[in-house]
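Report on the following structure.
Left out: one protein chain. Kept in place: all the others.
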Amino acid sequence: MRASFLATDSTIRKDSRGTPYLSLKLVDRTGSVDARMWGKLPEEFLHEPPSPAYVDVEGHTHEYRGTLQVKLDRLRLLRPEDVSEEDYLPASELDRRALSAELESAGRELENEHLRALFEKMASDEDFWTTFCEAPAAKTMHHARIGGLLEHSVNCLRIARMLAELYPVDRDLLVFGAIFHDVGKVRELSWDKGAFAYTTEGRLLGHVVLGERLVASYVATLPEFPEELRLRLAHVLISHQGETEYGSPERPKTLEALLIHLVDNLDARAAMYIETTKNVSPGGWSHHENPLGRALFVPEES
Amino acid sequence: MRASFLATDSTIRKDSRGTPYLSLKLVDRTGSVDARMWGKLPEEFLHEPPSPAYVDVEGHTHEYRGTLQVKLDRLRLLRPEDVSEEDYLPASELDRRALSAELESAGRELENEHLRALFEKMASDEDFWTTFCEAPAAKTMHHARIGGLLEHSVNCLRIARMLAELYPVDRDLLVFGAIFHDVGKVRELSWDKGAFAYTTEGRLLGHVVLGERLVASYVATLPEFPEELRLRLAHVLISHQGETEYGSPERPKTLEALLIHLVDNLDARAAMYIETTKNVSPGGWSHHENPLGRALFVPEES
Amino acid sequence: MRASFLATDSTIRKDSRGTPYLSLKLVDRTGSVDARMWGKLPEEFLHEPPSPAYVDVEGHTHEYRGTLQVKLDRLRLLRPEDVSEEDYLPASELDRRALSAELESAGRELENEHLRALFEKMASDEDFWTTFCEAPAAKTMHHARIGGLLEHSVNCLRIARMLAELYPVDRDLLVFGAIFHDVGKVRELSWDKGAFAYTTEGRLLGHVVLGERLVASYVATLPEFPEELRLRLAHVLISHQGETEYGSPERPKTLEALLIHLVDNLDARAAMYIETTKNVSPGGWSHHENPLGRALFVPEES
Amino acid sequence: MRASFLATDSTIRKDSRGTPYLSLKLVDRTGSVDARMWGKLPEEFLHEPPSPAYVDVEGHTHEYRGTLQVKLDRLRLLRPEDVSEEDYLPASELDRRALSAELESAGRELENEHLRALFEKMASDEDFWTTFCEAPAAKTMHHARIGGLLEHSVNCLRIARMLAELYPVDRDLLVFGAIFHDVGKVRELSWDKGAFAYTTEGRLLGHVVLGERLVASYVATLPEFPEELRLRLAHVLISHQGETEYGSPERPKTLEALLIHLVDNLDARAAMYIETTKNVSPGGWSHHENPLGRALFVPEES
Amino acid sequence: MRASFLATDSTIRKDSRGTPYLSLKLVDRTGSVDARMWGKLPEEFLHEPPSPAYVDVEGHTHEYRGTLQVKLDRLRLLRPEDVSEEDYLPASELDRRALSAELESAGRELENEHLRALFEKMASDEDFWTTFCEAPAAKTMHHARIGGLLEHSVNCLRIARMLAELYPVDRDLLVFGAIFHDVGKVRELSWDKGAFAYTTEGRLLGHVVLGERLVASYVATLPEFPEELRLRLAHVLISHQGETEYGSPERPKTLEALLIHLVDNLDARAAMYIETTKNVSPGGWSHHENPLGRALFVPEES
Partner (left out) sequence: MRASFLATDSTIRKDSRGTPYLSLKLVDRTGSVDARMWGKLPEEFLHEPPSPAYVDVEGHTHEYRGTLQVKLDRLRLLRPEDVSEEDYLPASELDRRALSAELESAGRELENEHLRALFEKMASDEDFWTTFCEAPAAKTMHHARIGGLLEHSVNCLRIARMLAELYPVDRDLLVFGAIFHDVGKVRELSWDKGAFAYTTEGRLLGHVVLGERLVASYVATLPEFPEELRLRLAHVLISHQGETEYGSPERPKTLEALLIHLVDNLDARAAMYIETTKNVSPGGWSHHENPLGRALFVPEES
């Protein structure tokens, strides 16, 4: 293995025999992995290693207590001006163009003419659509990567479509809500300075209100949009957190709103499991500190 | 005492000697009082008395276990078509014109030109202003009366003005927020059919979101309104419930938002005490079932 | 409309003009509906009407404040010995044979030989299988009807199958868990005496422990069943309530357990909405008192 | 069975055949039991039966759905002036003189001279000691009977003595605290008007503060009482509810305070079980509505 | 800038270029500020810097990510024996003599003779009054500075006076409670050894009980003090935390007690905002870790 990374959490420790070694985390677009380096360390890492720092490394991966780890043979500090920060932001590994096309096709197939017109307004607003396909779904909890919101929206869409066949629901509103329930994230979060962060309006108003406002601004351009549909759509957007303590000013009171909340929660929690156990090897357990708040098990066999 | 009321909770009971009597509650604009009637009851009240029903009564008040009560001598059923429903909705006992003038004067004295212009837009929208001065502040919890929102807003204004002298706060934003933090109630509640009720949009979106939207619609007519002020004002409106579990999608994060929440809460709780103990006589205790969830004491002396 | 029902909650009330009427609820296999009767009541209903009681009625349905209601023209008391109690227990309206066949086909298609063998053991135990296809899914919360557990299991199976295509999951364990996560209900509940009730072992041990024990008793007959699979399966069963406060001694720690919990919850909540709003007409609101704990809206259009 | 009782909760119901009957609860010093009366009712009970009312009855007990019940043959209303109210207040069935002697003997055997002197002060204050031996331990939750506080104190004393042999504890402080932790009940509650009730100072200050004050008033008469012991004793008294939400301003922070809280809780909960299941027959279940908040089981055999 | 401070949290870090620097916090009577030092560090700070330690520094302030910071040019360690510890305890910046006079004047103006006599007893007890004017209002949460309790009491007094004009309240009791609700802090906390700390009696009994006891000891010297007033005053003192989980054995049940709690809470929370954002520059956000538990915003303009 030979590549460059953002090195974080670098510290010098000693092993049980008293030998000092460097412990650090290597981050790039594909995620992060723990690493260790014994032996001759570069001058800059001898005492208090710089952290975070861009580095160039050589090494090989192995398993330690059920989790993948990298043992470094060589480590070299890169200067910030020599790297391109966005290369080190985690990003979706899926084909974002294909995912975006899947959403667009779902939008074109909406039978309700008003929701279809609304979708078209939004998807054809190039600035918005580009941002929507690029945004992370969260700062840290799940899908915290470029394109993460897109991945989450596509998963929710797929589940929603299936549920529309099980329950007596307004299919078009369910599909529209599945795609755009988290749209306020495009304003709540920023991802342009080498890190995911909250914006000031994100912290003052939150993605629930910002998302409702954003969709309402497109609805305002459609004079024929029916009043009741506008209300039901706004309700889906503001209630999707499911409970007031999670930031929804009202709880879901229509079947579409209830299902959007449950689907959002389901995909978010599945992602938390998958992302937390990414480097855990079969038969092993993750750490306790993760968004699900408990150690997670990766079976030997499945 | 001789007057007409809305009679509610009418039931036939027997006293400790086995004598039957009618127990009921008499409601009109000034509030409600418990009543009892022994002896010859009108035919319609003999078995299952109609409830609610409009009635004409004669009787006299006395004290029973520390609470005022009316003993009826005469009771006559009125036909719904013979009464004017709005006469029986509880209403503020204060001079609503004076209260409204107090708000308008506070609005004219705002030093920030943008907030002053915004206030003028709102106060000069006659439909809105009339509704605002007429609305109850809640369905049941506190200030549940015609003009109740106005009373609550004036109290909050008075406290806010005083606090502006204690803390390093944006006085104009504090004053504006004190007046309008609950403005969404004008759309969340209805009071036109002889009772206070929730509207459908009130139940689907809630007064927090409806209030922010309503103010935003006036801000939208003021192109010079500064962006940061718009954001801070929206934050005051959506965070005034103080905690997410009480329906605010974000908690207060500016000093103005924090104080508005605390002032709103203070006046609401004081009103709960005052309204609950209205008919309790000195040295007595109220019932447990009231918005504060505990029996309340009315001292002998104070 | 002319039919026989179980009449519950019968009381005499008076309308706003003082005219007395009978208010009651009519229950049969298909659910329940509110009813009213004015005019000449049968002798037995004149003062304190018997409740519950089996009755024969004639009348017609209409809408009242957004909810369907029956206005009765005729009402006759039936003697308990003249009715067959099970005809009045709510029962699934779906074809239970088709649903059961859907489960059996899913069982036969399991690729994991051990889970397939386990399924066959269970489905071929005629006593068990008949009971499983007959049991309600709950006493009151959702799917409280004969065949309700079967309906719920089939819905969970359908959603689970779809999710197996989205997430890196052990498809067979997910399918098996979707079908049998609530199997303990067959021992927790009884439905043989004209009502759904908890059994003594249901109250002392609960369906979570009873279900795990029941499946374990079939696993014990399969000596080849792998130890880790046995453990993961037990984990799915005991953790499916999702949180300890809802009765799971451990929270889900594998992806299969997590998804089973989420799917169970999703179908249960959708059913609560659907069952609560069954008689609410378009544009109307349900009562607050229902398993979701909030008034629910039925849109005009969808 | 023939005796007089306080009859509460009297209502007329109809059985499944439509026959009306009287349902009521019979209360006296020994507790309460449900009763039913079919057939010819006294005039006063025909429509709305007086409740509560003193009655003279004849009848016989039998078991109904696992709970003892009385079927009345004869029922006669007594006039309040013909009964002695205190005869109908539930009272301890144990020998209060023996219990009181057990406490006094424990007090005399305290080895710590200061606590022994304090105990003597209190036990020799005749007004106080009589009241202490007469008070109920609560208004409704457990030991709600004349002498109930005494019973509870003796039980706590017995358990505390045993624990003093298991743990490295200040035996004398533990014994003293076991006896007097709930002493504030003598001022929080009143039992002189035919019912258990809260006093005004009981509602304003609570038994935790009142008990600490009461003991402190006796300590104040003992100038030699060591300062640290005074503090540790006050801590035991104010922390015995165990958690702030149950009304202790501080949680237990010494071993004696911790054990007093746990012993108090243990005896209170055991009493809740015993009192709730008093009339439940073997193999039966109690109602849900009781201080433990769950149906309780009485085994067949034990 | 040149001055001496208590330096805390000193650690050596490296910047993004790998250059080591010293990070520390400088504390004195006026509060605290973050500081950094690059370049030649004194010998004692080279490896593990002593912390806390008294230091003499030269440097200049600048803004970093929206928070004021000091860049040090020179740093010298002082020996503990060369400093006067109390100079480094944070202290009120207001004129404590003027604040104390404001309280005394309010006390003299009480119309109720008993409360006025009580106030005079307390204010003329020189030891007590000096301590009261010197005490901090808390160890860390708000007003954690010499004279902090005085500042908080004066603020509460000012708000209480204003509220006495809005609500039908016993003005004198409200004023007295506003001044002395937190008086127990003088025994709960100590501030004589260079730091704010809890006393043993503070941890065992808490300021709620200690405050009530302290006032009661002065009331005991006034034989004419009316019983009901004594009870209402004790209630104000023990209930001022507002909820049992915050350490009040009873919740407020009189209007005075309710308002004292709300005023106490309002001033405490306003102080938390003000103290947390002291060094945050306009347009910036505070850290999350502060008594309000959320990042706080300081607007650009206000």
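When the chains are written out, they are named A, B, C, D and E in that same order, and each has its own residue count from 1.
Simple rule for what comes next: a contact is a pair of C-beta atoms (placed from the backbone, for glycine too) under 8 Å apart; a residue touches a chain by one contact, two chains touch by 3 or more.
If you're wondering where the values come from, they're calculated on a predicted model, not measured in any experiment.
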For this session: Specify the shown partners of the omitted chain in the complete complex.
Result: A, C, D, E
For this session: Have a look at A:Tyr88, A:Phe176 or A:Phe297 and name the one touching the chain we're not showing.
Result: A:Phe297
Exercise. Given the full complex, what residues of chain E touch the hidden partner chain?
Worked result: 44, 47-53, 77, 79-80, 200, 203-204
Exercise. Residue-wise, where is chain A in contact with the chain that is not depicted?
Worked result: 12-18, 20, 283, 285, 295, 297
Problem set entry | Hidden partner interface residues of chain D, rising order | 155, 158-159, 162-163, 166-170, 173, 226, 228-229, 232, 251, 253-256, 258-259, 262-263, 265-266, 269-270, 273-274, 277, 292, 294-302
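Just so we're on the same page, only the chains that are shown with their structure count from here on.
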Exercise. Chains shared as neighbours by chain B and chain C?
Worked result: A, D
Problem set entry | Superposing rotation of chain A relative to chain C, computed on C-alpha atoms, to nearest 5° | 180
Problem set entry | Interface sides of chain D and chain E: same vs different residues, half threshold | same
For this session: Could you see whether A-B or C-D has the larger number of C-beta contact pairs?
Result: A-B
Problem set entry | Approximate Å spacing (C-alpha centroids) for the pair chain A, chain E | 42
Exercise. Where the centres are mean C-alpha positions, what is the separation of chain C from chain E, in Å?
Worked result: 58
For this session: Enumerate the residues of chain B that touch no fewer than two other chains.
Result: 200, 203-204, 232, 253-254, 295, 297
For this session: Examine which chains touch each other and state the graph shape they make (line, ring, star, complete, other).
Result: other
